[in-house]
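Omission of a single protein chain aside, the complex is shown with its protein chains in their original locations.
Labels run A and B following the written order; every chain starts at residue 1.
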(Lines give C-alpha, C1' and ligand atoms only; values in the text may rest on other atoms or scores of the structure.)
Protein backbone atom coordinates (compact mmCIF):
# COMPACT_ATOMS: atom_id res chain seq x y z
CA UNK A 1 0.00 0.00 0.00
CA UNK A 2 1.12 3.53 -0.79
CA UNK A 3 0.29 6.67 1.14
CA UNK A 4 0.99 10.27 0.13
CA UNK A 5 0.56 13.53 2.09
CA UNK A 6 0.74 17.12 0.89
CA UNK A 7 -0.51 20.47 2.18
CA UNK A 8 -1.08 23.75 0.40
CA UNK A 9 -2.35 27.18 1.46
CA UNK A 10 -5.31 29.15 0.14
CA UNK A 11 -5.43 32.90 0.87
CA UNK A 12 -8.53 34.64 -0.45
CA UNK A 13 -8.88 38.39 -0.92
CA UNK A 14 -12.47 38.47 0.29
CA UNK A 15 -13.93 37.15 3.55
CA UNK A 16 -16.19 34.77 1.62
CA UNK A 17 -14.86 33.42 -1.64
CA UNK A 18 -14.90 30.23 -3.68
CA UNK A 19 -11.69 29.04 -5.38
CA UNK A 20 -11.30 26.37 -8.09
CA UNK A 21 -8.61 23.96 -6.76
CA UNK A 22 -9.07 21.19 -9.35
CA UNK A 23 -5.59 21.55 -10.89
CA UNK A 24 -3.84 21.60 -7.52
CA UNK A 25 -5.58 18.40 -6.46
CA UNK A 26 -4.99 16.78 -9.86
CA UNK A 27 -1.24 17.48 -9.66
CA UNK A 28 -1.05 16.15 -6.10
CA UNK A 29 -2.86 13.02 -7.20
CA UNK A 30 -0.62 12.44 -10.23
CA UNK A 31 2.50 13.03 -8.15
CA UNK A 32 1.39 10.69 -5.38
CA UNK A 33 2.44 7.49 -7.11
CA UNK A 34 -0.96 5.97 -6.34
CA UNK A 35 -2.60 4.33 -9.39
CA UNK A 36 -5.80 3.11 -7.75
CA UNK A 37 -7.20 4.40 -4.51
CA UNK A 38 -8.80 7.32 -2.71
CA UNK A 39 -7.86 11.01 -2.38
CA UNK A 40 -9.03 12.92 0.70
CA UNK A 41 -9.12 16.74 0.50
CA UNK A 42 -9.33 18.00 4.08
CA UNK A 43 -9.02 21.68 5.12
CA UNK A 44 -7.16 22.10 8.40
CA UNK A 45 -9.63 24.85 9.37
CA UNK A 46 -13.30 24.82 10.37
CA UNK A 47 -14.51 27.88 8.47
CA UNK A 48 -13.94 26.41 5.03
CA UNK A 49 -15.58 23.72 2.93
CA UNK A 50 -14.56 21.65 -0.09
CA UNK A 51 -17.13 20.42 -2.59
CA UNK A 52 -17.56 19.05 -6.12
CA UNK A 53 -19.82 20.96 -8.51
CA UNK A 54 -20.43 22.19 -12.04
CA UNK A 55 -17.78 24.41 -13.60
CA UNK A 56 -19.37 27.89 -13.59
CA UNK A 57 -18.34 31.00 -11.66
CA UNK A 58 -21.94 32.19 -11.37
CA UNK A 59 -22.92 29.02 -9.57
CA UNK A 60 -20.34 29.67 -6.85
CA UNK A 61 -22.04 33.03 -6.18
CA UNK A 62 -25.40 31.25 -6.03
CA UNK A 63 -24.01 28.87 -3.41
CA UNK A 64 -22.70 31.71 -1.23
CA UNK A 65 -26.15 33.36 -1.48
CA UNK A 66 -27.95 30.11 -0.58
CA UNK A 67 -25.69 29.60 2.45
CA UNK A 68 -26.24 33.23 3.54
CA UNK A 69 -30.00 32.58 3.46
CA UNK A 70 -29.58 29.41 5.56
CA UNK A 71 -27.23 31.12 8.04
CA UNK A 72 -28.32 34.77 8.13
CA UNK A 73 -26.32 37.50 9.84
CA UNK A 74 -27.56 38.89 13.14
CA UNK A 75 -29.32 35.77 14.42
CA UNK A 76 -27.73 36.33 17.84
CA UNK A 77 -25.39 33.34 17.58
CA UNK A 78 -24.15 32.20 21.01
CA UNK A 79 -20.62 31.67 19.64
CA UNK A 80 -20.35 35.35 18.66
CA UNK A 81 -21.39 36.57 22.11
CA UNK A 82 -18.21 35.00 23.57
CA UNK A 83 -15.99 37.27 21.48
CA UNK A 84 -17.13 39.80 18.82
CA UNK A 85 -14.31 38.56 16.55
CA UNK A 86 -15.91 35.10 16.48
CA UNK A 87 -17.63 33.99 13.32
CA UNK A 88 -20.39 31.46 13.95
CA UNK A 89 -21.80 32.04 10.45
CA UNK A 90 -18.55 30.81 8.85
CA UNK A 91 -18.43 27.61 10.91
CA UNK A 92 -22.11 26.80 10.31
CA UNK A 93 -21.77 27.34 6.55
CA UNK A 94 -18.81 24.94 6.50
CA UNK A 95 -20.89 22.21 8.16
CA UNK A 96 -23.84 22.70 5.78
CA UNK A 97 -21.71 22.78 2.60
CA UNK A 98 -19.56 19.88 3.84
CA UNK A 99 -16.05 20.26 5.24
CA UNK A 100 -14.10 17.66 3.23
CA UNK A 101 -14.45 15.41 0.18
CA UNK A 102 -13.14 12.04 -0.96
CA UNK A 103 -12.26 11.57 -4.63
CA UNK A 104 -11.74 8.34 -6.57
CA UNK A 105 -8.28 7.72 -8.10
CA UNK A 106 -8.07 5.36 -11.10
CA UNK A 107 -5.18 4.76 -13.54
CA UNK A 108 -3.07 7.31 -11.66
CA UNK A 109 -5.49 10.20 -12.07
CA UNK A 110 -8.63 11.73 -10.57
CA UNK A 111 -11.64 9.69 -11.72
CA UNK A 112 -14.15 12.55 -12.19
CA UNK A 113 -17.13 13.14 -14.46
CA UNK A 114 -16.79 15.44 -17.47
CA UNK A 115 -17.93 18.69 -15.81
CA UNK A 116 -16.89 18.00 -12.24
CA UNK A 117 -14.82 20.75 -10.66
CA UNK A 118 -13.31 20.81 -7.16
CA UNK A 119 -14.03 23.97 -5.18
CA UNK A 120 -12.62 25.37 -1.95
CA UNK A 121 -15.16 27.63 -0.23
CA UNK A 122 -13.73 30.11 2.25
CA UNK A 123 -16.11 31.71 4.76
CA UNK A 124 -13.57 33.59 6.93
CA UNK A 125 -10.73 34.46 4.61
CA UNK A 126 -8.04 37.09 3.99
CA UNK A 127 -5.39 34.93 5.66
CA UNK A 128 -3.60 31.71 4.63
CA UNK A 129 -5.54 28.53 5.34
CA UNK A 130 -3.92 25.09 5.07
CA UNK A 131 -5.54 22.28 3.10
CA UNK A 132 -4.38 18.65 3.46
CA UNK A 133 -4.38 16.22 0.53
CA UNK A 134 -4.00 12.55 1.51
CA UNK A 135 -3.87 9.87 -1.19
CA UNK A 136 -4.06 6.20 -0.19
CA UNK A 137 -3.97 3.22 -2.53
CA UNK A 138 -1.66 1.04 -4.57
CA UNK B 1 -4.16 -4.14 -1.35
CA UNK B 2 -7.16 -4.70 -3.58
CA UNK B 3 -9.01 -2.07 -5.60
CA UNK B 4 -12.29 -2.48 -7.47
CA UNK B 5 -14.11 -0.10 -9.82
CA UNK B 6 -17.62 -0.32 -11.26
CA UNK B 7 -20.08 2.16 -12.76
CA UNK B 8 -23.82 1.96 -13.24
CA UNK B 9 -26.47 4.28 -14.66
CA UNK B 10 -29.54 5.73 -12.97
CA UNK B 11 -32.31 7.13 -15.21
CA UNK B 12 -35.25 8.59 -13.31
CA UNK B 13 -38.69 9.28 -14.82
CA UNK B 14 -39.11 12.55 -12.93
CA UNK B 15 -36.81 15.56 -12.79
CA UNK B 16 -36.42 15.18 -9.01
CA UNK B 17 -36.58 11.66 -7.67
CA UNK B 18 -34.95 9.54 -4.99
CA UNK B 19 -33.95 5.94 -5.77
CA UNK B 20 -32.97 3.17 -3.32
CA UNK B 21 -29.61 1.84 -4.59
CA UNK B 22 -28.74 -0.33 -1.56
CA UNK B 23 -28.84 -3.66 -3.41
CA UNK B 24 -26.73 -2.37 -6.32
CA UNK B 25 -24.03 -1.14 -3.94
CA UNK B 26 -24.22 -4.33 -1.85
CA UNK B 27 -23.69 -6.52 -4.92
CA UNK B 28 -20.77 -4.37 -6.11
CA UNK B 29 -19.23 -4.62 -2.65
CA UNK B 30 -19.66 -8.42 -2.45
CA UNK B 31 -18.26 -8.86 -5.95
CA UNK B 32 -15.25 -6.62 -5.31
CA UNK B 33 -13.21 -9.27 -3.51
CA UNK B 34 -12.49 -6.77 -0.71
CA UNK B 35 -13.09 -8.24 2.77
CA UNK B 36 -12.13 -5.20 4.85
CA UNK B 37 -11.97 -1.67 3.58
CA UNK B 38 -13.93 1.31 2.30
CA UNK B 39 -16.55 1.71 -0.45
CA UNK B 40 -16.91 5.11 -2.15
CA UNK B 41 -20.19 5.85 -3.97
CA UNK B 42 -19.50 8.84 -6.23
CA UNK B 43 -21.94 10.17 -8.89
CA UNK B 44 -20.14 11.39 -12.00
CA UNK B 45 -22.60 14.31 -12.19
CA UNK B 46 -23.07 17.45 -10.10
CA UNK B 47 -26.88 17.54 -9.94
CA UNK B 48 -27.22 14.36 -7.89
CA UNK B 49 -26.50 13.36 -4.31
CA UNK B 50 -26.00 10.07 -2.47
CA UNK B 51 -26.92 9.71 1.19
CA UNK B 52 -27.66 7.17 3.92
CA UNK B 53 -31.04 7.34 5.67
CA UNK B 54 -33.96 5.48 7.15
CA UNK B 55 -35.85 3.07 4.90
CA UNK B 56 -39.15 4.87 4.21
CA UNK B 57 -40.48 6.24 0.93
CA UNK B 58 -42.30 9.09 2.67
CA UNK B 59 -39.06 10.37 4.13
CA UNK B 60 -37.54 10.75 0.65
CA UNK B 61 -40.45 13.09 -0.24
CA UNK B 62 -39.81 15.03 2.97
CA UNK B 63 -36.16 15.49 1.97
CA UNK B 64 -37.08 16.80 -1.50
CA UNK B 65 -39.50 19.25 0.17
CA UNK B 66 -36.86 20.40 2.70
CA UNK B 67 -34.32 20.98 -0.09
CA UNK B 68 -36.91 22.90 -2.14
CA UNK B 69 -37.45 25.18 0.88
CA UNK B 70 -33.68 25.74 1.22
CA UNK B 71 -33.22 26.34 -2.53
CA UNK B 72 -36.50 27.91 -3.72
CA UNK B 73 -37.37 28.39 -7.39
CA UNK B 74 -37.22 31.88 -8.85
CA UNK B 75 -34.47 33.31 -6.63
CA UNK B 76 -32.80 34.82 -9.71
CA UNK B 77 -29.83 32.44 -9.62
CA UNK B 78 -26.86 33.85 -11.58
CA UNK B 79 -26.15 30.40 -13.10
CA UNK B 80 -29.59 30.30 -14.74
CA UNK B 81 -29.18 33.74 -16.33
CA UNK B 82 -26.29 32.37 -18.44
CA UNK B 83 -28.59 29.87 -20.18
CA UNK B 84 -32.29 29.26 -19.39
CA UNK B 85 -31.63 25.50 -19.62
CA UNK B 86 -29.24 25.76 -16.66
CA UNK B 87 -30.37 24.39 -13.32
CA UNK B 88 -28.72 26.12 -10.37
CA UNK B 89 -31.31 24.67 -8.00
CA UNK B 90 -30.20 21.11 -8.84
CA UNK B 91 -26.51 21.82 -8.25
CA UNK B 92 -27.14 23.65 -4.95
CA UNK B 93 -29.36 20.83 -3.65
CA UNK B 94 -26.60 18.34 -4.44
CA UNK B 95 -24.09 20.32 -2.36
CA UNK B 96 -26.48 20.67 0.60
CA UNK B 97 -27.55 16.99 0.63
CA UNK B 98 -23.97 15.83 0.05
CA UNK B 99 -22.63 14.60 -3.29
CA UNK B 100 -20.94 11.30 -2.31
CA UNK B 101 -20.70 8.86 0.60
CA UNK B 102 -18.13 6.45 2.01
CA UNK B 103 -19.32 3.12 3.42
CA UNK B 104 -17.47 0.68 5.69
CA UNK B 105 -16.79 -2.82 4.36
CA UNK B 106 -16.28 -5.64 6.90
CA UNK B 107 -16.20 -9.42 6.37
CA UNK B 108 -16.79 -8.93 2.65
CA UNK B 109 -20.05 -7.00 3.02
CA UNK B 110 -21.40 -3.51 3.69
CA UNK B 111 -21.11 -2.78 7.42
CA UNK B 112 -24.38 -0.85 7.90
CA UNK B 113 -26.82 -0.41 10.79
CA UNK B 114 -30.11 -2.29 10.79
CA UNK B 115 -32.28 0.34 9.10
CA UNK B 116 -29.66 2.10 6.99
CA UNK B 117 -30.58 2.45 3.33
CA UNK B 118 -28.47 3.99 0.54
CA UNK B 119 -30.30 6.55 -1.58
CA UNK B 120 -29.46 8.24 -4.86
CA UNK B 121 -31.18 11.65 -5.11
CA UNK B 122 -31.59 13.01 -8.62
CA UNK B 123 -32.30 16.73 -9.02
CA UNK B 124 -32.12 17.01 -12.84
CA UNK B 125 -33.19 13.64 -14.17
CA UNK B 126 -34.97 11.98 -17.10
CA UNK B 127 -31.63 10.96 -18.64
CA UNK B 128 -28.97 8.38 -17.71
CA UNK B 129 -26.51 9.48 -15.03
CA UNK B 130 -23.38 7.48 -14.22
CA UNK B 131 -22.47 6.53 -10.66
CA UNK B 132 -19.00 5.23 -9.74
CA UNK B 133 -18.44 2.62 -7.03
CA UNK B 134 -14.83 2.30 -5.86
CA UNK B 135 -13.93 -0.30 -3.23
CA UNK B 136 -10.47 -0.26 -1.66
CA UNK B 137 -9.15 -2.65 0.98
CA UNK B 138 -7.72 -6.11 1.47
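FYI, a contact is a pair of C-beta atoms (placed from the backbone, for glycine too) under 8 Å apart; a residue touches a chain by one contact, two chains touch by 3 or more.
Nothing here was measured: the structure is a model prediction, and the numbers come from that model.
Listed residues A:19, A:40, A:68 or A:110: the one in touch with the omitted chain is A:40. Considering the complete assembly, subunit B touches the hidden chain via residues 1, 36-38, 51-54, 56, 58-59, 61-63, 65-66, 69-70, 96-98, 101-104, 106, 111-116, 136-138.
Think of the hidden chain as still there; on subunit A it touches residues 1, 3, 5, 38, 40, 42-47, 70-71, 75, 77-79, 81-82, 86, 88, 91-92, 94-96, 98-100, 102, 130, 132, 134, 136.
Everything below uses one rule, namely that only the chains that are shown with their structure count from here on.
Our note on geometry: subunit A versus subunit B, Cα centroid distance of 20 Å, whole angstroms.
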